[in-house]
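With one protein chain removed, the remaining protein chains of the complex are shown where they sit.
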Amino acid sequence: MKTVVIGVIGADVHAVGNKIIEHVLTEHGYNVINIGVLSSQEDFINAAIETDASAILVSSLYGHGEMDCQYMRENCEEAGLANIKLYVGGNIVVGKQDFKAVEQRFKKMGFDRVYPPGISIEDAVADLQEDLGE
Amino acid sequence: MKTVVIGVIGADVHAVGNKIIEHVLTEHGYNVINIGVLSSQEDFINAAIETDASAILVSSLYGHGEMDCQYMRENCEEAGLANIKLYVGGNIVVGKQDFKAVEQRFKKMGFDRVYPPGISIEDAVADLQEDLGE
Amino acid sequence: MIENKKMNWDVFLQMRERVRGQWETGQSPDLELDRTVMALKAVPEHKNFALKLRHAKANNITMIQPRAGVAVLKEHIALLQYLETKGEADFLPSTIDSYTRQNRYENAKDGIRESEKQGRSMLNGFPAVVYGVEGCRQVQDAVGVPVQARHGTPDARLLSEVIHAAGWTSNEGGGISYNIPYAKNIGLEDTLRYWQYADRLVGFYAEQGIEINREPFGPLTGTLVPPSISHTVAIIEAILAAEQGVKNITVGYGQGGNILQDIAALQTLDELTPYYLKLFGYQDVFVTTVMHQWMGGFPADEARSMAIISLASTVATLGNATKMITKSPHESQGVPTMQANAEGLRASKIITRMLREQSYPSSKELQQEKELIKQEVNALLYAVLNAGKGDLAQGVVKGFASGVIDIPFAPSEMNAGKILPARDAEGCIRILEFGNLALNDDIKAFHRDKLQVRAAQEGRPVSFQMTIDDVYAVSQGRLIGQPRRKG
Partner (left out) sequence: MIENKKMNWDVFLQMRERVRGQWETGQSPDLELDRTVMALKAVPEHKNFALKLRHAKANNITMIQPRAGVAVLKEHIALLQYLETKGEADFLPSTIDSYTRQNRYENAKDGIRESEKQGRSMLNGFPAVVYGVEGCRQVQDAVGVPVQARHGTPDARLLSEVIHAAGWTSNEGGGISYNIPYAKNIGLEDTLRYWQYADRLVGFYAEQGIEINREPFGPLTGTLVPPSISHTVAIIEAILAAEQGVKNITVGYGQGGNILQDIAALQTLDELTPYYLKLFGYQDVFVTTVMHQWMGGFPADEARSMAIISLASTVATLGNATKMITKSPHESQGVPTMQANAEGLRASKIITRMLREQSYPSSKELQQEKELIKQEVNALLYAVLNAGKGDLAQGVVKGFASGVIDIPFAPSEMNAGKILPARDAEGCIRILEFGNLALNDDIKAFHRDKLQVRAAQEGRPVSFQMTIDDVYAVSQGRLIGQPRRKG
């Protein structure tokens, strides 16, 4: 059973998607560690270390995602999480922006997968299975 | 009292604006000759000759205005209506088009004034007064 | 003399020969009746308009249909496919161009040529007769939902032949509703006969076991038409169609703007039409209703237009209309692009979906409005029938001539054109000037009182200026026209 850490980063309190992600991933057989809303990078990283997680799924809905996610990959590596998969999804930037450009910015920051608004967690399960193995 | 001929050209049956134009122009002191809907260029020209009108106000709502109005200026001149003012308004072409271009096409055809959709007849009274004198 | 009598088959066939001679495409062997019957029998159930309507009504779903038509066949097909896939249209139209509507096929042909040359549609619709059975069949085959001809053609005999032969299973129109709002000096005798022909054709197919839908055009002039007047016309046309053997009829109504009056109108239309059909002896006609989104002038602004489209969808769904004809955010500008058309459809669809399980509860006010409409329709129908000395078709001719039935803002000289409508203080459409309209004094007094309340609120007399203000109102973002400020 693979372990994944989920949560909502920064000063973001959008809790609905987070609760649903927990439910859906659990149903799909993952061991879900949910650190909830208002979580810092440290919270994610600590949870991943403690639980030996294979992936961190960062949610950001409120628009400050770009600032909140800066250096997350570097911070993971510094903390010794060398191979962990980093996903990010929700409404990760402010406003309706061209998604290709947004995706690139987040990939440059070291995220393995970047999701646009309107993608529901069900749509990402296949990616998880591919990246982590069934 | 100036006489103006109004009507709706071609196979067009939009009668509402036409009835209102008659009412409003009459209230503004014009002698209004209303030849109604489904009127041909000949109908307009004959009415103008018979009543010694100063202007012809062509309405076209249904989209075929561009075809129905072809050679109207030439036909007026041929019939001896040399100085008559020609106005056209309504929804004079098919679809939402750049109005500047539409205006030019109709001006080239010899129309003195060309009105976009959404202009109501009240908005054109000032032009009439300017062109025909109070 | 026109009578409400089923057309004799031989008379029909003789007329049919002449009709087929009206234009070259009429000669096509595809118009031989054995072939047309085969073609129609081959239409799969899900592409049969009449059957899909039965299904919708049984499931209490409000289906959506746009207006759409362009000059060039290939473009027309692309347009319909787009509206089906990107607009989720449940039914597709082919809106016919205005030259074809006036049987000016040569002009229509020129329009196709000109459109091909200019690379944009110079016609305001699809010239179905010029393309003939072959072209229309390509349309039918290219889409996955039923197709209907929508037009405004006083004499649509050849058009009707062509479209049904191509497998289109619905035809809009009627002897009144495609005359009074769509013509200037064509006699009602003529148009009634033309439409008896179109109905008789559908009746013939019904005899062959092929159900085809017919839809009288409900909104008439689309401009402040009181519900009882459009209902009366719709019911008359339903009866005339039923006499010719039509079995599947959709009666229509154009959104008025006051929600309560609109719901009352939709409910009474759905109740009265089968009631009168049965009363006149037509027992087995399946009736559905269609609501047209606001048919008067639209605002220029697209956001405001989308709001009206959505409001209309709310009303149609709560009023349980089986079908709704949609508008687009380009309405005030011109024939919409396919994108704009699909936007109107998607806005409409989500509302019909979201409100599907909801209804508009009954109330005293609703019952009163319904009762008023019923009384008025009854009075008008009675007057028309009486004018025809018991024959409804005769009654139509005489009734319009005398003005006992009268349609506001109509271009036709067959119409008395004496009545004037205006909105009351709640926005309901009432009548300000009755002309010779066959309503009794109590009802007239009710209308006048209602208008008086508004007039008093606005500090002005009840007058034609109110009507004018109301005609402009919606395009200016209001329902009830405001008195203009002086100066």
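All chains are identified by letter, namely A, B and C, in their written order; residue positions are counted from 1 within each chain.
Throughout what follows, a residue touches a chain if its C-beta (ideal position, glycine included) is under 8 Å from a C-beta of that chain, and two chains touch if they have at least 3 such contacts.
Because the structure is predicted, anything quoted here is derived from the model rather than measured.
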Neighbouring displayed chains - absent chain, whole complex: A, C
Touch with the omitted chain, as defined above, among C:I61, C:V143, C:L366 or C:A401: C:L366
Options A:G29, A:G80 or A:P117, residue touching the unrepresented chain: A:P117
Given C:E343, C:E376 or C:D470, the one touching the chain that is not displayed: C:E343
Residue numbers in chain A that touch the chain omitted from display: 10-13, 15-16, 19-20, 23-24, 36-38, 62-64, 66-67, 91, 93-97, 117-118, 120
Interface residues of chain C (partner: the chain not displayed): 257-260, 299, 301-304, 306-311, 313-314, 318, 342-344, 346-351, 353-358, 361-366, 425-427, 474, 477-480
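As a working rule, only the chains that are shown with their structure count from here on.
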Averaged-CA centre spacing for the pair chain C and chain B, given as whole angstrom: 29
Length of the line joining the C-alpha centres of chain A and chain B, rounded to whole Å: 65
For chain A paired with chain C, centre-to-centre distance based on mean C-alpha positions, whole Å: 54
